[in-house]
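Reading through the structure tokens given below for one structure.
One protein chain is absent from this view; the other protein chains keep their places.
Take a look at subunit A:
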Amino acid sequence: MAQTVFAPWEDPEEKPLIEFRNVTKRFGEFVAIDDLSLAIYSKEFFALLGPSGCGKTTMMRMLAGFEDPSEGAILLDGRDISGVPPNRRAVNMMFQSYALFPHLSVWDNIAFGLKREGQPKDKIAARVDEMLRLTRLNKFATRKPHQISGGQRQRVALARSLAKAPKLLLLDEPLGALDRKLREETQFELMDIQEKTGTTFVIVTHDQEEAMTVASRVAVMDEGRIVQVATPSVIYEAPISVYVADFIGDVNLVRGTARARPETPSVAAEAVAGPTAPEPAAAAAVAPNLAAPEQTASERSAAEAALPVDPRAPQPNALGEWLHDKVLFPILGRRKPQQKLLPAPSPQERATSDRPQTAPPRDAAQAKPAPAHADDPDALAGGGIVIDWAEGQPPVIATNGDAALDGKPVVLALRPEKVSIGKAALDMPNTLRGKVIDIAYLGNISTYHVQLADGSMIKAQTANTRRLSRRDITWEDEVWVGFSATAGVVLEE
């Protein structure tokens, strides 16, 4: 675990391996790529993610040399490669259909590119054998492509495209044809091979799970433009637009009008929540530093915990500081200020994360002592915004919202897994009443589709951490859904 985080894109000194400079590609009237600029660094596993027709395949074909940009330049290692034919580029591609040569054996398929270089025979043989070992295909060297399984074919395609040790490997939906189990295995295999060979991988996919699993960075594309480029966790937890939030994973979009929230809310100010406000549970003493080890437990939260410029962002507490300085700093290196931070977990989030989410209070009361760390109203940070999302309904509090959005229409993007559901009022800053319309039981998780008073739907997800054949929330039940004041991301429409 003790390794520095791989993030060449944050280093201004680092030269990109590939650079798109204001690239536009037109097919007749149709603009496939629209004035796009992008830098990809050496050894990255970069994913181009988007719906079909968004231009991701065109970008890949431009990198491979099958298409030339109409305007702009593509630089590989600082040199403009437009006009260089595909057979003269240090770029190899793994095709979506694998495009294995059906008349050649596995061995000859892998050797094809090496033979074109005119290398001596023994060198070619050594390299092919190395590739066969890397992809665990030794046994199939003499077989023809139609004599092996889909997963093996996929590995032959990978071995063939890696044989020439390209600077850049392009993967066009490489796993689309495999079934789910094999796909997951292969994803890890791909990452493993990418690490072993140190090759820069660019993968094109429409499968967001695949992109998030394998990639160091993900570019979300829409209609020939890049909407957001960031690490998978930032893309998921801090999408910059409704499009990204909606495209990646499942999301609840709560539309409404923003209203600035006082910096230091009094308890009375919280009463805007009105009659449906959660009755604060018996304010058990919250040991403030109980949560601290959790906060610093992973390098991610350590890195994200602080942004000194922003007074609203949570600061590391004493224990966190101590842990960082004495334990983590020697191992992980100094915490760098990041360009884009995830919304830091609020005390509520931390508190709720280790509380059974579906357990209705009466169960909890019997089974165990009253919730140990119920939300302390004082823990709710000031500032941010409230969102009026429906008439006659209590507004939603989002302390991570920008007060400057006051009066503007906004969308709160809320991941279902951050929404709790219970049969009784939940002890959270935001609680809404509704009725269960649908339940999607997936075994490991259940997703409840809850209809709110104004008719809109909200999805709440719970992990089924206990074996129960019957869960206590069922169709048509009146329920409460709740989420913390920082659970959602506030986006401008």
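Rule of thumb we're sticking to: contacts are C-beta pairs under 8 Å (C-beta built on N, C-alpha and C of every residue); 3 or more make two chains touch, one makes a residue touch a chain; residues count from 1.
In this text, contacts and distances are computed from a predicted model.
Colleague: Assuming one chain is omitted from the figure, identify its UniProt name from "ATP synthase epsilon chain", "NADH-quinone oxidoreductase subunit N", "Putrescine transport system permease protein" or "ATP-binding cassette domain-containing protein".
Modeller: "Putrescine transport system permease protein"
Colleague: If the hidden chain were put back, which of A:12, A:85, A:198 or A:392 would touch it?
Modeller: Within the whole complex, the residue contacting the unshown chain is A:85.
Colleague: May I ask which residue of A:55, A:145, A:395 or A:482 touches the chain that does not appear here?
Modeller: For the chain that is not drawn, the touching residue is A:145.
Colleague: Please output the residues of subunit A touching the missing chain, sorted low to high.
Modeller: 64-66, 85-88, 91-93, 95-99, 101-103, 112-113, 116-117, 145-146, 149-151, 153-154, 160-161, 164, 177-179, 182
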